[in-house]
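Below is one structure, written out as structure tokens; the observations come after it.
What you see is the complex with one protein chain gone and the rest in place.
Here is chain A:
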Amino acid sequence: MLTLTEEQGMLQEAARGFLSESAPVSQLRALRDARDELGYSRDLWRAMAELGWTGILIPEEHGGLDFGHMGAGLVCQEMGRTLAASPYISTAIMAATAIRRGGGPGQQARWLPAIAAGEAVIAVAVDEARKHDPAGTALRAQASCNGFRLDGHKTFVADAVGADAIIVAARTGGEPGEAEGLSLFVVDARAQGLDIERTLMVDSRNAARLTLDGVQVDEADALGPVGGAFELLETVLGAGRAGLAAEMSGIAQESFARTLGYLRERTQFGRPIGSFQALQHRAAHLYCEIEVAKSAVLAGGQALDRDPTGAGFLVSLAKAKAGEVARLAVAEAVQMHGGIGMTDAVDIGLFMKRARVAGEWLGDASFHAGRIARLRCF
């Protein structure tokens, strides 16, 4: 059934209510204008932890709700509606998935309760070049004393600033472009040789470039099999992509709702601009695209809950479709707002900026369309 369960529906309601109260778009605007160091509100993160959302993918024995990816996606969707800034996707979705599925008992006991309690923020560092390419990872991990020595750089690492730890994709073997030889390590954010440089992005969120110069990790810091962690990485990325797809669906829905409101209220030529067929047909087309994207997002979330490691196809479908539709939705929103849509004072531009970053992060539509094509053998 491609519908929400009753519990999921309740979570969605609760998330919508809470975020519109506690993290409206004005919060993002204030953080941006204050050039906030983190780019998100620690109070909001704490409140999200109190609601249990940070533990949504964490087993109950580690203090989580174990509510599933569909539920995590609903929170992301609602965060998309209000542009709530938080390390939710990096920490509560990706890092939690990585440690839950690839961590040993010690790592799980150390990190999972802390994530669930909102006490630990963990970023995930994969990309090294301007386009997403997990298999292209070149950052080297060379055996040294009782562990590995990491050398290289990372870019577009969301929520690395102020994080407690960073999960780093590194190459213990093989060549860039190969799945073989990939490993994941949990690196302490204060480790010697790790430099974290904040990159101010178009969406005003927390992102960084990392330089690792002889960063030492233990064998025990590895998640998943050393040299064979690509599958785990794919699972982690899949969880994150589904979250981003849901966020973009929320962005598309909200910017569309605001645009519809504007079409009804703005008068030109003595009538509401929403009465002009040229705009009506574009709005109707956009409505269809948003509905179609919603179905893909729902199917991706459900697929992850059925099988977190085998959902790649539907998750790529969701990420690709939601990305394209969010792009269309924000573009139409700005255009249909006319001159005022170009102003910083109106929120529409903020939706456009975040949609762009969410679309790029963990693979744009081209990346995911390419995966779909390969899986479909054409």
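Here is the rule we use: a contact is a pair of C-beta atoms (placed from the backbone, for glycine too) under 8 Å apart; a residue touches a chain by one contact, two chains touch by 3 or more; residues count from 1.
Going forward, contacts and distances are computed from a predicted model.
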{"item": "Name under which UniProt lists the unshown chain, selected from \"Carbohydrate ABC transporter ATP-binding protein (CUT1 family)\", \"Urease accessory protein UreG\", \"SoxAX cytochrome complex subunit A\" or \"Acyl-CoA dehydrogenase\"", "value": "\"Acyl-CoA dehydrogenase\""}
{"item": "Sole contact to the chain not displayed, among A:L182, A:A239, A:A252 or A:L317", "value": "A:L317"}
{"item": "Touch with the omitted chain, as defined above, among A:A14, A:A47, A:A179 or A:L260", "value": "A:L260"}
{"item": "Option from A:L298, A:V330 or A:L350 whose C-beta touches the chain left out", "value": "A:L298"}
{"item": "Touching residues on chain A - with respect to the absent chain", "value": "1-3, 260, 263-264, 271-272, 274-277, 280-281, 283-285, 287-288, 291-296, 298-299, 317, 320-321, 324, 369-370, 372-373, 376-378"}
